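Remarks on the structure that follows.
All protein chains but one are shown in place.
This part shows chain A:
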Amino acid sequence: MSEIAITVKDLVVRYRKLNKFSIKKQLLKKHYKDKGPKTFEAIKGISFEVPKGEILGIIGKNGSGKSTLLRTLAGIFSADEGIVDMHGYNVSLLSIGVGFQKELSGRENIYLSGMLLGFKEEEIKKKADEIIEFSELGDFIDMPVNTYSSGMHSKLAFSITAILETDIMLVDEVLSVGDEKFKKKSYAKMQSLISNKDRTVVIVSHSLGSLEKLCTSVLWLHEGEIKMIGKPKDVIAKYREFMK
């Protein structure tokens, strides 16, 4: 357990305001000024490490920077300051509605998502049937994704990331996807994925009960800062008290 999978050091992520402008607005309103600060710090200098094989839960109220943190770990956002080091492991972000190209079929999207996660076409080919079976989509798999219901959409998304296993999984609020049956199935799959000793998982969720069961440690994020990090039981108890 001594190997470190994720290192985050003094991480700051800022959102810049006034980054977008339109030429029309510039011409019409000469005194167009945005009051308030120009940047907004979503994450204010946090540091932590996740050892390989650990399951880290992240909790915190809405807008505390949880999703921003996950996206930064996934490499979608860059760190404005500080370091995020995934030590060369491949990472996948599992969140409601993976990036699908809406006009393409489910099958094509499996290949495209797989390739973006760094898999080779042959590797995906081997696993494609398993993904389709797990997603329970049946014949719909060859229909364009924009004909899918939201449930089917997230079932496919979940199946892709769950079957194409990456070293580090980042999970954003998807512990309950689809109908009752699929929920149970995906929960079981999650548990088996998570219990793999080689896999490192970071979960963001509001369902404290399941976090308490799944995680090996929990990080409590409050307005961009770490309020507490430690054993799930202790942190969640404190958090529950705080939220009252």
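In this text, a contact is a pair of C-beta atoms (placed from the backbone, for glycine too) under 8 Å apart; a residue touches a chain by one contact, two chains touch by 3 or more; residues count from 1.
The rule we apply is simple: contacts and distances are computed from a predicted model.
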Record-based protein name (UniProt) of the chain missing from this complex, from "Pyruvate ferredoxin oxidoreductase", "Spore germination protein KB", "nitrate reductase (cytochrome)" or "Transport permease protein": "Transport permease protein"
Candidates A:His87, A:Lys102 or A:Lys126 - the one touching the absent chain: A:Lys102
Of A:Phe77, A:Phe158 or A:Trp220, the residue in touch with the unshown chain: A:Phe77
Contacts of chain A with the absent chain, listed as residue ranges: 15-16, 19-25, 71, 74-78, 92-93, 95, 97-105, 108, 111-113, 115-117, 120-121, 144
